[in-house]
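Every protein chain except one is present and positioned as in the full complex.
The letters A, B and C name the chains in turn, as written, and every chain counts its residues from 1.
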Amino acid sequence: MNTAILLLDCPDRKGIVASVANFLYGHNANIIHADQHRDDGLGLFFMRVEWALDDFALSLGEFAAAFAPLAREFGMRWRVEDSSRPLRVALFVSRYLHCLTDLLHRHQTGELPCVLALIVSNHPDAEPLARFYEVPFHHIAVDPARKEAAETAQLDLLAAHEVDLVVLARYMQVLSPRFVAAYPQSIINVHHSFLPAFSGARPYHAAYARGVKLIGATSHYVTEVLDDGPIIEQDVTRISHRDRLEDLIQKGRDLERMVLSRAVRWHLEHRILCYANKTVVFD
Amino acid sequence: MNTAILLLDCPDRKGIVASVANFLYGHNANIIHADQHRDDGLGLFFMRVEWALDDFALSLGEFAAAFAPLAREFGMRWRVEDSSRPLRVALFVSRYLHCLTDLLHRHQTGELPCVLALIVSNHPDAEPLARFYEVPFHHIAVDPARKEAAETAQLDLLAAHEVDLVVLARYMQVLSPRFVAAYPQSIINVHHSFLPAFSGARPYHAAYARGVKLIGATSHYVTEVLDDGPIIEQDVTRISHRDRLEDLIQKGRDLERMVLSRAVRWHLEHRILCYANKTVVFD
Amino acid sequence: MNTAILLLDCPDRKGIVASVANFLYGHNANIIHADQHRDDGLGLFFMRVEWALDDFALSLGEFAAAFAPLAREFGMRWRVEDSSRPLRVALFVSRYLHCLTDLLHRHQTGELPCVLALIVSNHPDAEPLARFYEVPFHHIAVDPARKEAAETAQLDLLAAHEVDLVVLARYMQVLSPRFVAAYPQSIINVHHSFLPAFSGARPYHAAYARGVKLIGATSHYVTEVLDDGPIIEQDVTRISHRDRLEDLIQKGRDLERMVLSRAVRWHLEHRILCYANKTVVFD
Partner (left out) sequence: MNTAILLLDCPDRKGIVASVANFLYGHNANIIHADQHRDDGLGLFFMRVEWALDDFALSLGEFAAAFAPLAREFGMRWRVEDSSRPLRVALFVSRYLHCLTDLLHRHQTGELPCVLALIVSNHPDAEPLARFYEVPFHHIAVDPARKEAAETAQLDLLAAHEVDLVVLARYMQVLSPRFVAAYPQSIINVHHSFLPAFSGARPYHAAYARGVKLIGATSHYVTEVLDDGPIIEQDVTRISHRDRLEDLIQKGRDLERMVLSRAVRWHLEHRILCYANKTVVFD
């Protein structure tokens, strides 16, 4: 079933829901899901509405013009998404392949409604896997001294493949502000700790040294500040004194796969709104 | 802040949200929360809306007459609740006092927006606790041969105290169909297993014998069929071969307290709708 | 590091630990792990000891004769395993490939210390995956009318490949008592429910109909009674009224992968002892 998804946020006031519902109903929309959120402290309103396109009286091309007066009246930031146009995704990976393997399998199973446009890696290790799942693979070595050139090559590839979302599936290079700025709220990373604990390098080592009783993983949008972007999903698992560092790493792999794949799916389903360096994840 | 809560369900069709939102907006409601659910298989629509009563143009006494035409048009079952009128609750308990202690403390802390009208027990053990928290205590012994008389005394007490909700906080007697029928979807029980596993008596013994690796607890509305009513909340905790039966019982107590107190709070906040022997719990 | 693992159980009495520790120390064992368990109700004692073989004065061939007097004295059932001889594993699968994919990837990553001897399926779907991971694939169609012949072919294959462990990675056929008897406590299945709830066919459908708030998965040894063997591992995840049947199935896949892979790893590491239709899992 083809659907459209409207995501909006605006200052909170009376009548928003009635106005949006009337607008959609007035154009014969059959609403399938609707969810909303209020941040009382900030006085903000957030909404996600999904409706079937079958009987809808507007084409999505006409939507903007028709919706503009209402959006203006309430001061909305908004966008409308077409579920029949799946996002185009680039997967970035280094040498640990567990997240990549997981995403490729989930895509094959139908869990991730997207086009896997390409895989980019600074190592050749993932190439056989890419070939098995028939996703174009591009090896771009990242020489520390020539990182800017590597990023330029990456950005050219992303542009050529019309990529909407970049997923860092254990990609072990820090992206430059230039790269991040090119894909605002469109780069998802997985960090192998329960952020904000153990940000930065070698979080499992740090967790082991601190003697925590749970380890975690975090998926988040990438911003200019390392490991500081809006958190999309987190999960933890129990460890004990019996777990050596390698056990933490092994248990952590499962966490990383779970939190990254959920974040990617929610992004692809247009469930996430960002504000105040946080996320609203509509379920 | 005084609020009203509208809960409704009806066959799903276009325009419900717009109509309800218009109705409320037309009477100057300031919507604070709104949530909805569709059961696609059964073609049903469910909605919970909460709004501030400050500027609302209708009194709740006038609401029914004003809302009736719309409700009729869509074939709605509905009710409206006034958050300034807390429900009146009876707590039933036998000899295990952990759930009772927990509910009393949560009520004192402000977690449970209700009036604790009375405590009823077939044993005297809870009386000092009831006195400490200043809740009227009634000891009604339940002689198996004269169970009907005991229930009559209980029902008289509930009527006299105008009780809205009965909470079975480890009350170890099975209620008769007559009792259950008097409080439809208004009796909450906690069963010390992950239902439908280990229904009936001595679930921890059964779980221990089966060698499960997680134990659970379930809160549910009581219906005529034992342990079969709509499930409100469940939770589990991990056990291992090291846990003896008494460890299961001890770990289970924490589960029982959590799932029962959550169910009671959600009921008090008018978050639960029942259908098809299931619950919708709006969050 | 090559190690030996001694697993034993016997009636509980004084001196077992001292005797075993003395025996091993007397032959210059460097104990790496030791764990024990008592079932007070049944009066049984269980032990797992792992030691480095470097300085050990006995070959594992000589072990049985040397250990026999002590084992006889305490009435022990025991076995000794050589970690340098990884078990040989057969993976059985039907059309859902998520557990198989997961096990193959974990094996490649080094999480599962075993030889993947072969993959057996009643469908051809898994063949490309088997080829990618370079595991021999055997398609044996299971015609209901000729099931015995199919099982004979399977058993012949298992014998030819000297298989120690059969893993049913969502293999949708019930094994005959003859098959089960050939691999006692050596067939691990994953059932997609929190057993004993929802045993038998279509557990996600049953869970959806019952309206549970958590779904689960269970890995267990296969016995003659369907879904009734000793439970090795279980896990659950939260669902809500928003989750449709297909969401349960999707969330369940992650549970199935986790509980099956953990059970397989623990079996491969010789951590599991069975008694009274339960498991002791030494960690």
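Here is the rule we use: contacts are C-beta pairs under 8 Å (C-beta built on N, C-alpha and C of every residue); 3 or more make two chains touch, one makes a residue touch a chain.
Remember, predicted model here, so these are calculated numbers, not experimental data.
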Residues belonging to chain A that touch the chain removed from view: 37, 40-41, 194-198, 210-214, 216, 230-236, 240-242, 244, 276-281, 283
Touch residues of chain B, complete complex, unshown partner: 97-98, 101-102, 105, 109, 111, 128, 132, 240, 242, 250, 253-254, 258, 283
Residues in chain C touching the chain absent from view: 14-15, 17-18, 21-22, 24-25, 28-36, 38, 238
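We take it that only the chains that are shown with their structure count from here on.
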Distance from the mean Cα position of chain C to that of chain B, given in whole angstrom: 41
Two or more partner chains touched - positions in chain B: none
